[in-house]
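Of the protein chains in this complex, all but one are displayed in their positions.
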Amino acid sequence: MIELQNVSIGYENKSIIKNLSSAFSDGEFTCIIGKNGSGKSTLLKAMDGILSYSGQILLDNIEIMELPRKERAKKISYLPQIRQIPDIEVQTLIAHGRFPHLGFSRTMTIEDNDKVLYAADLTSVQDVLHRYIRELSGGERQRVYLAMVIAQDAETILLDEPTTYMDINHQIEIMKILSKLNKAGKNIIMVAHDLPQAFTYGSEIKIIHNGTIIEAGCPVSLCRSAKLKDIFGITLEKSQSAEELYEYHLTK
Amino acid sequence: MKKYLFLIIGISFILAGCTSVKYDAALNNNNKTEDTISVIDSSNHKLTVKKVPEKVVALSSSFAELWMLSGGKLAGVTSDAVSNRNIGINQNDAEIVGTEMKPNSEKILEIKPDLVILDKDMTSNMALTVMLDKAGIPYYICKVETLDDYLSALKKFVSITGEKNNYNENGEKVKKQVDSLLKLLPNSNKKTPSALVLRAYSSGVHVLSDDNVTCNILDDMGVDNIAKSNKSLLKDLSIEAIIRDNPDYIFVVTMGSNNDNAIASLKKSLISNPAWNTLKAVKSNKVFILPKELFQYKPNNKWGDSYEYLLKIIYPEIYKTK
Partner (left out) sequence: MNICLKSYILKFIRQNKITNLIVLLIVSIILLIASLFVGASDIKAKEILSFFAGGNVSVSAKSVIIYARLPRIISSYSCGGALALSGLLLQAALNNPLASPGIIGINSGAGFFVVMTSILFPSVFSAKFAAAFLGAILTALLVIGIAIKTRSSKSTIVMSGIAISSLMSAGINAVITIKPEAVMDKTGFSIGGFSSVTMGPIEYIAPIIIIGLLGAYILSSRLNILLLGDEVASSLGLNVSLCRFLTVSFASLLAASAVCIGGLISFVGLIVPHITRNIAGTDYKWLVPITTLTGGCFLLLCDTLARIIFSPYEIPVGIILSFLGAPFFLYLLLSKKRRLEN
């Protein structure tokens, strides 16, 4: 479980996260929604322990900044929205996910290799293991990065808009993989931009606005929320037909 | 990782090989039992060299000439001693061991010289001292800027070659010549003549203030070098300071083998400046390009001629009949 207490993050004169307190229970698939600039990405980075903040972020009751980096990396993983794309093979990238688990000499064991193959399998990239990432399509590349995060085998996976810029069928693939992982016991916390998608796959929705979480709850209870209407200007309705792609659709 | 170790081991072997054989070579040299003489060179460094050495390498043309004037022979010289100058060295007599700027250490070692003469002002020469020390080859660091420096060096060289006559011929005689010239200098002068000394390269011009042949002779003659009292001139031209001091004479020493290039550059940077035309030295045509053999290279046994050349210019009434 991850607990944030009075977390504030800012630089120069700007305050991005203001006194945010929230709890993320185990086993949940949490989607964080909010307008651009509301602090979503910053929040994720702070929770991953790679950004400094004031306040407390407790990972299983231990302050995250006090955890040694490797231990922290074993418990929580993060897929950012924008990344560098080095000129390496798919297999190499996925294997990098095992970095926090490797010893001083950083050599892979059989167990490490198994986890890599499992991750590749789960994301259906086993056929392109020996190709270079730069040669892949956007969708394939995203799945490869997801595989790396999966190989890291942390209890919690943070994702920053993992389906942006992707074709709809690829988006669904990713969400299905995340669902699978969640059902297998991983905590998924993702920043979402597609509201029907988030409400369909998520088990918990948190709305972030102006640096704080203004509402949180399960999709069913939140879809008619007044705050949703205030911020986005829309509400969500449960879909009637089974033919629809998502369980919810947008209404004015 | 294994490959790494292999490489490290390989290099360590080579290093080990060198250190063990070093001793051999050193021992070899010490086994010689011959007549030797200890000398202290211009740099206060003491060397012990074989008397009447057979193979001598000189890394500067001026000092090669100095050695020959002391009666010695040369086994190795730098290329400028043969191609740029005429100091009596034939291509066949001595090996070329590189250039003055970049002497070739391998060639020097191959000759196995009894003595190497180094120019103190050349870093490339001085860089060889450690290697020569290790190889057990004695070296003489030479620095000559005044007549006295020349005489002292000549004396030391003659003590090595044993040719005492050469000191009289190429040393005493020159001293006498200069002494007699200086005796004729006027005692009370209404005004001390002043001069500016320049060194012209094909890439630019520098001011000389001291520590070279021309400036020392002028000093000895009682001529005021305006750069000396003007340390702010440094070695870059400050037209303003020169105009303010308005020297009576301007002397130019040219570097590089092509005189025309140097003069062209000088003309360009100085005379094109209209302020130079206001200088009395320019107006009264007292700008002199000095011959390289007497002023750029060490004049050696022609030192007297160098004095005479300048004296003739500054006191033509006194020295014109000579």
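Read from first to last, the chains carry the letters A and B; within each, the first residue is number 1.
Quick note on the criterion: contacts are C-beta pairs under 8 Å (C-beta built on N, C-alpha and C of every residue); 3 or more make two chains touch, one makes a residue touch a chain.
No experiment lies behind these values; they were computed from the predicted model shown.
A.B. asks: Touching the hidden chain in the complete assembly: which of B:126, B:185, B:243 or B:282 does that?
C.D. replies: Of all options in B:126, B:185, B:243 or B:282, contact with the hidden chain holds for B:126.
A.B. asks: Which one, A:45, A:115 or A:206, makes contact with the chain that was left out?
C.D. replies: Of the listed residues, the one touching the omitted chain is A:45.
A.B. asks: Write the list of chain B residues that the hidden chain touches.
C.D. replies: Interface with the chain not displayed, on the chain B side: 1, 3-4, 6-8, 10-11, 14-15, 17-19, 21-22, 24-25, 28-29, 43, 79, 96-99, 102-107, 109-112, 121-124, 126-131, 134-135, 137, 206, 234-236.
A.B. asks: In the full complex, which bits of chain A touch the chain not displayed? Write them out.
C.D. replies: Residues 45, 48-50, 69-70, 72-74, 77-78, 80, 83-84, 86-88, 92-93, 96-97, 99-100, 102, 106, 152 of chain A touch the chain absent from view.
Here is the rule we use: only the chains that are shown with their structure count from here on.
A.B. asks: Using the average of all C-alpha atoms in each chain as its centre, how far is it in Å between chain A and chain B?
C.D. replies: 77
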